[in-house]
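Of the protein chains in this complex, one is absent; all others appear in place.
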Amino acid sequence: MSNKRYILVSGLILGLFAVVGTALVGVTHQVTADKIINNERLALLRKLNQILPSEKYDNDLLHTTINLDADSRLGQEKASTIYIAKRENEISAMIFPVIAGKGYSGEIKMLVGINIDGTLAGVRIVSHKETPGLGDAMEIEKSDWILGFNGKSLNEPAEKQWKVKRDGGAFDQFTGATITPRAVVQAVHLCLVYFDRHKKELIEQYNKQVKLSVSNKKSGEPVK
Amino acid sequence: MSDTNYNEISKNGLWNNNVALVQLLGLCPLLAVTGTVINGLGLGMATLLTLVLSNAVVSLIRHWVRPEVRVPVFVLIIASVVTAIELSMNAWLYELYTVLGIFIPLIVTNCGILARAEAFASKNSILPSMLDGFMMGLGFTFVLVTLGAIREILGYGTLFSNAHLMFGDIARNWTWVFIEDYSGFLLAILPPGAFIGMGLIIALKNVIDNHNKKKQTISAAQAVTASEATA
Amino acid sequence: MTEYALILISTIWVNNFVLVKFLGLCPFMGVSRKLETAIGMALATTFVLTLSSICSYLVNEFILEPFDIMYLRTIMFILVIAVVVQFTEMVVHKTSPLLYNVLGIFLPLITTNCAVLGVALLNIQKDNNFLESVFYGFGAAVGFSMVLILFSGIRERIAVADVPNAFQGTAIAMITAGIMSLAFMGFIGLVN
Amino acid sequence: MSILIAIIVLATISVFFGLLLGYTSVKFHVEGDPVVDKIDALLPQTQCGQCTYPGCRPYAEAIAAGEANINQCPPGGETTMLALSELLGIEPVPLDDEHADAPEKTVVYIDEQTCIGCTLCIQACPVDAILGAAKQMHSIIESECTGCNLCIPPCPVDCIHIIPVKIEPETWRWSLPESTVTSPKA
Amino acid sequence: MTRSSHQLWRFHGGLKLESNKAISTQSPIVKARLPKRLVIPVQQHIGEAGALLVKKGDKVLKGQVITQSNEYVSAPVHASSSGTVIDIDEYPAPHPSGLNTLCVVIETDGEDKWVELQPTNYVKTKSPAELRQLIRKAGIVGLGGAAFPTAVKVNPGPQAHIETLIINGAECEPYISCDDMLMREYATELISGCGIIQYMVSATHCLIAVEDNKPEAVKAIQTVISEQALHTIEVVSIPTIYPTGGEKQLIKVLTQKEVPSDGFPSDIGLLVQNVGTAVAVHKAVVLGEPLISRIVTVTGEGVKQPQNMEVLIGTSMSELIEQSGGYHDDACKLIMGGPMMGFTLQTDHLPIIKGCNCLLVENKPEETPATMPCIRCGACASVCPAQLLPQQLFWMASSKNFEQVQDYHLFDCIECGCCAQVCPSQIPLVQYYRFAKTEIWSQERDRIKSDHARVRHDFKQARIELEKKERAEKLRKKKELLEKKKIAEAAAKNDTPETEVDPKKVAIEAAMKRVQDKKAAKQTNNTSSDE
Partner (left out) sequence: MQFKTASSPHIPQQNNVQGLMFKVLLAMVPGTIAMIVFFGWGVLINIILASVVALSAEALMLWIRKRPIKPYITDGSAILTACLLVLALPQLAPWWLTMIGTLFAIIVAKHLYGGLGFNPFNPAMVGYVVVIISFPKEMTQWVPPLLEGYTHLTFTETLNIIFGGDLPLAYTWDAITMATPLDTVKTQLGLELSINEIENHKEYGGIFGSVGGFGWEWVNGLFLATGCYLAVKGIIDWRIPAGLIAALLVLSNTFALYDYASFAPPTFHLFSGGIMLAAFFIATDPVTAATTTKGRWLYGAGIGVFIFIIRTWGAYPDGIAFAVILMNMAAPLLDYYTMPRAFGHSWTEFPHHHKADDDEQ
């Protein structure tokens, strides 16, 4: 066989299999694409629902959001998304992504839900690198500690009490591990303070967004 | 190959030439996802499916492929199969999929699979190839599950936790709890535990093999003496 | 600059590909019996891993995303890697027998090293930009090479030790890897 | 539609890669397998065929092709097996039990009274270690004999005998000290 | 008294050992009785054994040559006394293997009659080459232990320029005192021998190195030197550290130079000879006497009367022991050489050879120490005078990793035994090295043999091939011939007038046929060579 044909055949064989393989995958993709997107949505929603049970709101939580620029007060160095819960068209709560930077080892990523009246709806840990068996008691799967935040607010306990017990505060630490809870308490507290200060701005920003999208919709432009 | 020895294929896949224990291939997923039995089982199944399908395809096309594109073609086939499986799992076993994470697409580079394609499927017809794939996959899954069980029991004190990831909500209460309030032997769950556990399993296989060999030689020797006695 | 340094520290020490992330274990176990071969494998892997990082970035940026076929990423990456590796092998084989002896014979083995595909996938997952991708791949490779070479040194020692029968060979190697991994746990917390 | 795009993109790329590989495999073709030579150099060249291959080189080729195990050469014994495992970077394989100990080195000698000068042994000897002509007494050049024993079966009068190679003080070897704590490995 | 103006250096490692020499230096050197039987091995040196010049039944005189070799590195062997050759056969050799070696057995006649000797009165009338010839004829080998033919050593070759002759009187091994006594009693001969060697290799200096635990010897030599007012010979007292007597170590101590690993002292302008060798040279040149006797230290706690003896080569060890008062009851180990480097013998019915400087009888009923595994403590490395890593050598030798053990310079090991001496795990390290060395040599021999076999095999293969080809060729030629004949016959037939065939056509046909045949033949050739 001449070299040229030899080369050509190689190319074609590979091409042929590529076509077949891609077709297979393509079809699978078509079949599964919607489901996958749905799955991802559901997963996020489930997490949010842990903080804010679905009966507490009636809007499409996943699509009611404010995009926030990087803000070190929430520990976020990248732009982040705040989820807005509404009930009968009134904003009832917000869920903030918060990062506690002073954990025992590395960042602790959490979601903090705050009712519009300033009380905590709930806190959940999204990811962390604390020592397993020591610092990980903050996970809901490991202990109920994190539920202790429910219903707390800036004044309840008092400002000075937003510490772990060892530091003279109101929150339990874990035996042998003070740093992790300290970091979490601190971060939650900061978030509450943030909410307290910026509540108005946030609501305004949201309303603006809504208007914009409404006008956009009117002018027929899709929202990104 | 008409006189394919199916028994032999099965034995090789499950034990004598076990992908994980003997060929030492596919170690990454093996060690990475075996924190629990269910994770192991999930990845094992995915791998098994990949092995069967890719072996089948490779066997079908084995006469058409020329050497310089052989590896790319095989890889392409395996990758297609894996991606299809990945997408399906993502759709129907979403949570398991997120737990196994990057190791599902990495089945592609599970050298065990390419090795079977090269060593067996490209030389045999479709049925033996599929059986080979199945048995190899089963052997692999077996190791995954064993290691998963060891690590789960030691690490969490449970077995079959999170079964719902794979079998749906009915499986939520399948979890066996061995020790209530077990604080956990973390080593077992952490990376070092995976290596050490695997080392112990391989050693165990060696012990069993040695034992069998001894038995064989002893029985052989007995047979010889017996025949001598009769003669 | 510090962020690149951190990527290197992270990939080499803290999130070592082999001992912590469980990638590239097959060559780690398979090619570590002798120091010399381990060094060869280390060099070859460093080359391929870095290359694969670059290729996968390019493929992602200029093919997958523009055509919106992200779901084909596994296929694309592995195909590109396989072809690049085989191409390199053939060229090196012909042009530089010396280099071939050092690197070439390991090249085919590398296609099925999950670290190679892993680095490509992780780069996308982490949204690394071009330079970050390169550093990530290079760091991962250096981490891989380092533990591979250290491991081979220890294995040469173990090979002459009075290891119990059942543990000879791969069993004790696994346990050794386990203890190495234990030691690497000490780096937890250095960087994230 | 999106499937079509996917297929087109991938197919184009694959064809390109295929062409590339085809081209390189033609342009950068390399002949020969130097590994065989290296393996052959390690074998004892006794040419005895105990490895089940007709001589050392065929065995070397079989090893290189991955068809034969490295522990099949009894004359080479453990040393050769270890050398091969080193060369090929594969795990040492224990020798089959029967050949576990390095076999004693032997040569043959021809009982000159009985030899009828049939020249059959000369034809069998792979290394021309037998001197003699038709109908005349044959004798072995001891220094050339590799101890392969191939000359024994053809001999019609069974006049070829195996004798151990004599050990002189100069060729004597110190033994490996027996460790009192770690029993020798299997 | 001693001129220790000479600057000294230190070599790495080494050990300070209890010398235990005094027990054998109480009395002067005793001449051993003439034995009834002398068993003289033909191979007593490094290099080739010579061919026998005598046969059973021959009468020999003292000093008569009994083997001779044409090899460069070899030395002849002489009859140590007059008598009759009663046997030439294999006898146990004084060798760690305990194997037999070819020996000439002489029954002495008690007359001890010399062959005619040719003394040289004025050494400098002879050329160095002539002197070397004398030394070669006298069968002199190094008496310091290695038994390397001295004639070879004193011929460093045209390029080498020997600056300094070093005479090794260190005698660093414990117990041995033969060199000590030799220096005390034969100082004059020693100085004479030094002068001769110095002249032969035209060395400008001569240093006689003596460990500082032998002040008497130093004094004796010093006296001779000052008596004769020699300026180029100097005696140097060196610190007592084992193994400072090792050639390379001694050179380092005296000159700070290191002999290259793959070289000889001559490469750096030095020559080292043992004191005994120097005396032997004196005897060979000045008196014309070949090397037929040497001084042997018989010592140790297991022998009743330790002493130094002048012994004829071939004398049985048991006789020496007997003359030294016999064994103590608790004697348990017989060692040829010193306690650090010597090897044990299974029996004392062995002949004294040129390289045997000491018979050491031990009485410690030492239970074999429990060997523990190496704990890598590094004690061995810190005492190794060759600056090796003994424990690495040990690991590799014990796992038969003969490649790597050479990477770690196994062959630079001088087997001094320091490492084994300090090893807390009591590992017989030196035996591992000896095992590895002999094993490697053996493999090397096998390799040479197998290379050789491959060549011969290929050669045979090629020959068979050739024969096959030739046979095929012959066959083809025969066929062709036959063919031609046929054609010719046919042509002849065709020549008959009845049929009119064009002769041209016939010729063309024949030619075509030939071409076809050739093609066919080529093909068969090709296929056969493919086989």
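The chains carry the letters A, B, C, D and E, assigned in the order they are written, with residues numbered from 1 in each.
Methods note: a contact is a pair of C-beta atoms (placed from the backbone, for glycine too) under 8 Å apart; a residue touches a chain by one contact, two chains touch by 3 or more.
Predicted model, so just to flag it, every value in this text is computed and none were measured.
Trainee: From the list E:Met341, E:Ala436 or E:Ala453, pick the residue that touches the absent chain.
Mentor: Hidden-chain contact among the options goes to E:Met341.
Trainee: I'm checking contacts with the chain that's been left out. Which of E:Ser293, E:Asn401, E:Gln431 or E:Ser450 qualifies?
Mentor: Residue touching the chain left out of view: E:Gln431.
Trainee: Among A:Ser10, A:Thr64, A:Ser105 or A:Thr119, which one is in touch with the chain left out?
Mentor: A:Ser105
Trainee: Residue by residue, what part of subunit E touches the chain that was omitted?
Mentor: 11-12, 17, 96, 174, 248, 252, 258-263, 318, 327, 331-335, 337, 339-348, 360, 362, 364, 366, 368-370, 372-379, 381, 385-389, 391-392, 403, 406-409, 412, 415, 417, 420-426, 428, 430-431, 434
Trainee: Could I get the residues of subunit B that touch the absent chain, sorted low to high?
Mentor: The missing chain touches subunit B at positions 183-187, 190, 192, 196.
Trainee: Applying the definition given at the start, please give the residues of subunit C touching the unseen chain.
Mentor: Touching the chain left out of view, subunit C contributes residues 35, 149-151, 153-154, 156-158, 161-164, 167, 172, 175-176, 179-180, 182-190.
Basically, only the chains that are shown with their structure count from here on.
Trainee: Moving step by step between touching chains, how few steps can get you from subunit B to subunit E?
Mentor: Step count on the best path from subunit B to subunit E: 2.
Trainee: State the pair of chains with the top count of C-beta pairs in contact.
Mentor: Greatest count of contact pairs is found between chains B-C.
Trainee: Name the chain whose C-alpha centroid is farthest from the C-alpha centroid of subunit B.
Mentor: E
Trainee: State the chain with the largest centre-to-centre distance from subunit D, centres being mean CA positions.
Mentor: A
Trainee: Counting in whole Å, what is the centre-to-centre distance of subunit B and subunit D, each centre being its mean C-alpha position?
Mentor: The separation of the two C-alpha centroids amounts to 36 Å.
Trainee: For subunit B, jot down the residues that touch at least 2 other chains.
Mentor: Counting only residues that touch two or more other chains, subunit B contributes 68-69, 72, 76, 79-80, 83, 87, 190.
Trainee: Residues of subunit D touching 2+ other chains?
Mentor: Correct list: 2, 6, 10, 13-14, 17-18, 20-22, 24-25, 86, 182.
Trainee: Which word fits the touch map of the chains here: line, ring, star, complete or other?
Mentor: Graph shape here is other: it fits none of the named patterns.
Trainee: Go ahead and list every pair of chains that touch.
Mentor: A-B, A-C, A-D, B-C, B-D, C-D, C-E, D-E
Trainee: Contact residues on subunit D for subunit A in the complex?
Mentor: Touching subunit A from subunit D are residues 2-3, 6-7, 10-23, 25-26.
Trainee: What residues of subunit D sit close enough to touch subunit C in their complex?
Mentor: Those in contact with subunit C are residues 2, 5-6, 9-10, 13-14, 17, 20-21, 24-25, 27-30, 86, 89, 91, 182, 185-186.
Trainee: Can you list the subunit A residues touching subunit D in their complex?
Mentor: Against subunit D, subunit A makes touches at 3, 6-15, 17-19, 21-23, 25-27, 29-30.
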